[in-house]
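Structure incoming, see below.
As you look at this complex, bear in mind that one protein chain is not there, while each of the others sits in place.
Moving on to chain A:
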């Protein structure tokens, strides 16, 4: 018990880094994914090709590799990110690609009649998207987005590769130093707590949208 309290501060500080990456990645990648998905359903072919290429690149290579490229590779062409910014940059671009595909599916499940209905009521395209389409898409995509959000909590542990001290790394350091598995077990418990809270919040959001069918 004494040992646990001894290592808890370093684990919690690692958890702080995990949470920061988690929150900022969501703040950046959800809107970016939405904009990309609108491009994917647009009629502008070159735009579609470009975004499809982007999605293929981001989903087709490991996030770990993307982190390494952004932090160690970009400086070779003159773009230098500090560690933390490099991590956010890679995470946001990566998750936006997944969200774009989820949103595209949601957008395409909206009946064309809803667009026509809005059109004969003379709503503009922007008004239709904002007032008619997005509120319906949000409800449809919530379970899939929730899946990715839970994934993100754990994916954030990949930042160790560019030297950031997140939760898992804090546990690893303690385990290597003190030759005991207890820190890693604790790390597992903290991840479980984080996902439990996230699952609860996601459930509340889904419930919030259950007022219509």
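To be clear about the criterion, a residue touches a chain if its C-beta (ideal position, glycine included) is under 8 Å from a C-beta of that chain, and two chains touch if they have at least 3 such contacts; residues count from 1.
Operating definition for what follows: contacts and distances are computed from a predicted model.
A single chain of the complex does not appear, and UniProt lists its protein name as "Amino acid ABC transporter ATP-binding protein", one of "Predicted Zn-dependent protease or its inactivated homolog", "histidine kinase", "Oxidoreductase" or "Amino acid ABC transporter ATP-binding protein". Among A:13, A:109 or A:127, only A:127 touches the chain that is left out of the view.
Screening A:136, A:172 or A:198 against the full complex identifies A:136 as the residue touching the chain left out. One chain is missing from the display, and on chain A it is touched by residues 111, 113-114, 116-117, 119-124, 127, 131-132, 135-136, 139, 211-213.
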